[in-house]
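One protein chain is absent from this view; the other protein chains keep their places.
And now, chain A:
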Amino acid sequence: MATLFAEHHLGLVRLALIMVGDRATAEDVVQEAFARTHAGRARLRDPSSALAYVRSAVLNGCRSVLRRRATVFRRAVPYEPPVWSAESAALLGEERREVLVALRGLPQRQREALTLRYYFDLTDQEVADAMGVSGSTARSTIARGLSALARALGEDA
């Protein structure tokens, strides 16, 4: 499990970054997921499902961060501008920032599905495994997410 994290650390932080927006939180989420899955490593019977398992753990961590933020009335100012902020436009370019802002506006499940598919190039089944849903649900979530994104950006899916 430790090796798995070492190999995929960067990818997992990037996944978390796209979900939660800022890097410090993203790294924390991955660290926490690592600590949790490390504790439960004895329970993991099928090594081939380990990567899906750690991806789920990271996504779950992101979900709880976002939930926590949503429930805080006025959360503390993040000490790092989120990737979709105006400040990061200089780094990414306005065009890309628009996409990230639109992505952020989607329901959480759709964001996850789109990120797993279009950033990590996962198959429907791999997306499904990471999200803990069925293959067909993953497929339809990706399709719905993509058309919602296109709608938001005034493009064709």
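Convention: contacts are C-beta pairs under 8 Å (C-beta built on N, C-alpha and C of every residue); 3 or more make two chains touch, one makes a residue touch a chain; residues count from 1.
Convention: contacts and distances are computed from a predicted model.
Asker: UniProt protein name for the omitted subunit, picking from "ABC transporter ATP-binding protein", "sn-glycerol-3-phosphate transport system permease protein UgpE", "4-hydroxybenzoyl-CoA reductase subunit beta" or "FtsX extracellular domain-containing protein"?
Answerer: Choosing among "ABC transporter ATP-binding protein", "sn-glycerol-3-phosphate transport system permease protein UgpE", "4-hydroxybenzoyl-CoA reductase subunit beta" or "FtsX extracellular domain-containing protein", the correct UniProt name is "FtsX extracellular domain-containing protein".
Asker: For the chain that's not shown, point to the residue among A:66, A:99 or A:133 touching it.
Answerer: A:99
Asker: From the list A:9, A:63 or A:144, pick the residue that touches the absent chain.
Answerer: A:9
Asker: In the complete complex, which positions of chain A touch the hidden chain?
Answerer: Residues of chain A in touch with the missing chain: 2-3, 5-7, 9-10, 13-14, 17-18, 23, 26-27, 30-31, 34-35, 38-39, 83-84, 88, 91-93, 95-97, 99-100, 103, 114-115, 118-119, 146, 149-150, 153, 155-157.
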